[in-house]
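Only one protein chain is missing from this complex, and each of the others stays in its spot.
Per-chain numbering from 1; labels A and B assigned in written order.
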Amino acid sequence: MTSVAITVNGQLRDAEVEPRQLLVYFLRETLGLKGTNVGCDTSSCGACTVLMDGVSVKSCTVLAAQADGSAVTTIEALAEDGDLHVVQQAFHEHHALQCGYCTPGFVMATVSLLQENPNPSEGEIRQALEGNLCRCTGYHNIVRAVEAAARAGG
Amino acid sequence: MSILGNRVLRKEDPRFLRGEATYVENLTLEGALTITFVRSLLAHARIVGVDTSAAEALPDVQVFTGADIDISTGPPPIPVLEQRMRRPVVATDVVRFVGDIVAVVVSLDRATGVDAAELVSVEYDPLPVAVTTVDAAKDEVLLYPEIGTNVAGRAGRTDHDPRLFDGCDVVVRDTLVSQRLAGCPLEVRSAAAQLGADGRITAWLSTQVPHRDHFGISMTLGLDPAQLRVIAPDVGGGFGAKSAFGAEEAIVVWLARHLGKPVRWTETRSESMIALPHGRGQRLELALGGKSDGTILAYRMDILQDAGAYPGVTAFLPNLTALLASGVYAIPRIEVDGVSVVTNTAPLTTIRGAGRPEAAQAIERMVDLFAAEIGMDPVEVRRKNFIAKEAFPYQTASGATYDSADYEAALELALRAVGYEELRAEQQRRRDEGSTRELGIGISSYTEITNPLGEEEYGEVEITADGGAIVHTGSFSHGQGHETTFAMIASERLGLPIEQITVVKGDTDDVPKGTGTFGSKSTQIGGMAARGAADEVVERAKVLVGDYLEASAADVVLDVGLGRFHVAGTPQPSLSWVELAERTAADGRLDELKAQHEFQAPPTFPFGVHIAVVDVDVETGKVDLERLVAVDDAGTLINPLIAEGQVHGGVFTGVAQALYEEFVYDDDGNPLTGSFVGYAFPSTADLPGWEVIEMETPTPANALGVKGIGESGTIGATPAVWNAVLDALAPYGVRHVDMPCNGENVWRALQEAKA
Partner (left out) sequence: MIPAAFAYERAGSVEEAIALLGRDEDAKLLAGGHSLIPALRLRIARPSALVDIGRLDDLRYVRDDGDRIAIGALTHHDALVRDPVLAARCGLLAHAAELVGDPQVRHRGTIGGSLAHADPASDLGAVALALDAELVARGPEGERAIPVAEFFTGPFTSSLGPQEILTEIRVPAVERGVYLKYQRSARDWATVGVAAADVGGRVQVALASMGATPLRATAVEEALAGGASAADAAALAAEGTDPQTDVSASSEYRAHLARVLARRALEQL
């Protein structure tokens, strides 16, 4: 076991973790934050995307131990005082989710994208989201939602 | 001002956006043990022995084998199919595909489960394999020697009419493969089960069909159905892959009962890729004949369906393909012969489209080949052979009765939207310049069958004490937005805003019966059932209102706009639903404001035209899809926002088959595309936006005029893209490219044409 102290959604969390425990399972099972999903086992689908030290990472490809000393933000922290974040609101308004399983990952990837590139073109959006897979939406409305979030100052 | 037809944002969105969805894996189940499956690494072998000792030496690990769990899944639901090819949920004597379950590990946690599964040692005696349908059809290597054949089902007729193509100036032939695909729902399968103190088992399943599972698992385990409760919570996609329970779910429930402890299982993606049933897998030998003036006279299809190792309903798919053989054309003579064979590969099932994409792929490619052969524009050939708008209901030569359509109008819309003439000019410009980037324009005009089994769906509406409504439905939305659409349907009948209408689904204790969601049937039967139940509640309300207002129920009307009941001609006094609920509750009569309705209707036939524009790099062979215009007519659109989303997702799947995806086995039956790395699931960067055009030709099949739209996008898109690729390559003498039309397959076709 190894000790970690990770700030998750603004709260410092101390724990003993097995070295092989992935960050995504630490979040889901140790901390009970089940909004972040596991969609694959080859770091392909991005359903597990969270922010780590401010940038998007695939939490299935990070050991909890590696996150010691870092700040992690999950989907649960986006809404403020119950109000949806600009990106969440844009996804809602543009019907950018159907079954919802890929959605937290796409939302977090979008938050990271818009931090780095506040005004992306459609091509840049499509490139930036190639690490997130969706089976339901055909991506069209997701791209529209990201554009809308950018316009709204996402 | 009806709410129907409006782009209403989804009521269900908030929990998904906030990370509060209730997928089975998110369930908190105190003390649940974890299940891990040990799966065969060989495609066909006798099991000589299973040594579980090393695994069971790990703390708190138990291992079960086929000897312990001696059950088999039931026969396929369709009597004409081979009934004897059952699957033991845990293989005992023989494994028939890589992924077949040979042992079941129960542990306290997931990590130990994986460690223990690795330590289970299985001794195999390898057997020869029949991996391809062509090999399996020879009946040399038999998967079920005691049955003596690999044939699991037949469709159509086997004798050929030698006069089929009489009168044809031209007959074009080709062999097409609609390649095996993986459904790839983003949520893999997950199941949990718990035996309650009352002896009832509760099972949480990631499924599309909670009631079907309830019945089927009860039968499989010999349980009284009353002793099983199935709950399907939020489910992260199905696409047909979750339209039947598998060996895995049966084992989970069996273990809950046997151990008397809660158990849970979630597959890994790699496991899902090889063991969650696949789709398509059809080989079609085709011949289409007609006259030089473009009239199609005759069509023959010989279908060879891959039924995987354990056939189930898959063996029936050629029947659906045969039914849609005619496509949108008035073809006088059609002959179909179909056979389904088992192979040493994963089971297949009814993945999005289920037999109808194959039919559309076949007829649309053959029409283009025919057009090329007689030197006619593929648009003109289509026009010449469309079933006329006035001819509906129309019975085709392959036995389908289409309800309503206007193919010509759909074609016109699509051609205008895509700018057909300008594209042909651009195509010619590039050809004249000798460009290595060829433009291809592909058309697909299709129809398909939704609610194919003509099923009956259950709906119930009840008014609550606070004057709202709950709709209980036997449909099961796993992304399709019923919590919004069905609320809209009920709202329009009840005069209640959708904010006050809750749609409840997925719990067999709460909804007594249902058919789940697949086959694009839910709005047309589930929505209609909810509508019927709402109408009945209104009738009962009128009786109560009549009592309260001292009038005859026949004189009471509901002002839907205001949501108030009053006597006809006298707007006051009136009662709102809130007031009625309060009064009836006080009188102990609230439960009279509840009604059930079951709605059954025959299949309906949505239709449309898709046009794809591709850019083919003839040096590398790579195909880029530039545009996809989709006109899809599924009758009345209750919520165009949601309908469009279904088309987007459907088109995505159709394009993915045309250009990217294929599930591949090697010659020994080893899966080569068993992860999201090997399997070419496209991303945002691979695809354009979709240009979706609405068209609504209501069906007479139900009062709403709705057909199903969930699979239309898939069915229409693949042939459009395939035809576009061939269109781009026509100057090079290419008349066939294998799907997926990726760089290698295009390059090979170009090489062959040069030779």
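Here is the rule we use: a contact is a pair of C-beta atoms (placed from the backbone, for glycine too) under 8 Å apart; a residue touches a chain by one contact, two chains touch by 3 or more.
Everything numeric here is computed off the predicted structure, so don't read it as measured data.
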Which residue of B:Gln305, B:Thr673 or B:Asn702 touches the chain not shown here: B:Thr673
Please identify which residue in A:Leu63, A:Ala77, A:Cys102 or A:Ala145 touches the non-displayed chain. A:Leu63
On subunit B, the omitted chain is touched by residues 110-111, 114-115, 118, 268, 270, 619-620, 622, 660, 664, 672-673, 677-678, 680-686, 742-744, 747-748
Hidden partner sits against subunit A at residues 2, 18-20, 22, 41-44, 46, 49, 52, 55-58, 60-63, 65-66, 68-69, 109, 112-113, 127-128, 130-132
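The definition used in the following text is that only the chains that are shown with their structure count from here on.
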Can you check how far apart subunit A and subunit B are, centre to centre, with Cα atoms defining each centre and the answer in Å? 29
Residue ranges of subunit B touching subunit A (in the complex, touch as defined): 9-10, 13-21, 23, 25-26, 111, 183-188, 234-237, 239, 268-270, 478-481, 641-642, 644-645, 648-653, 675-677, 681, 683-687, 689-690, 713
Residue ranges of subunit A in contact with subunit B within the complex: 18, 20, 33-42, 44-45, 47, 74-76, 78-79, 84, 88, 91-93, 95, 97-104, 107, 122, 125-127, 129-143
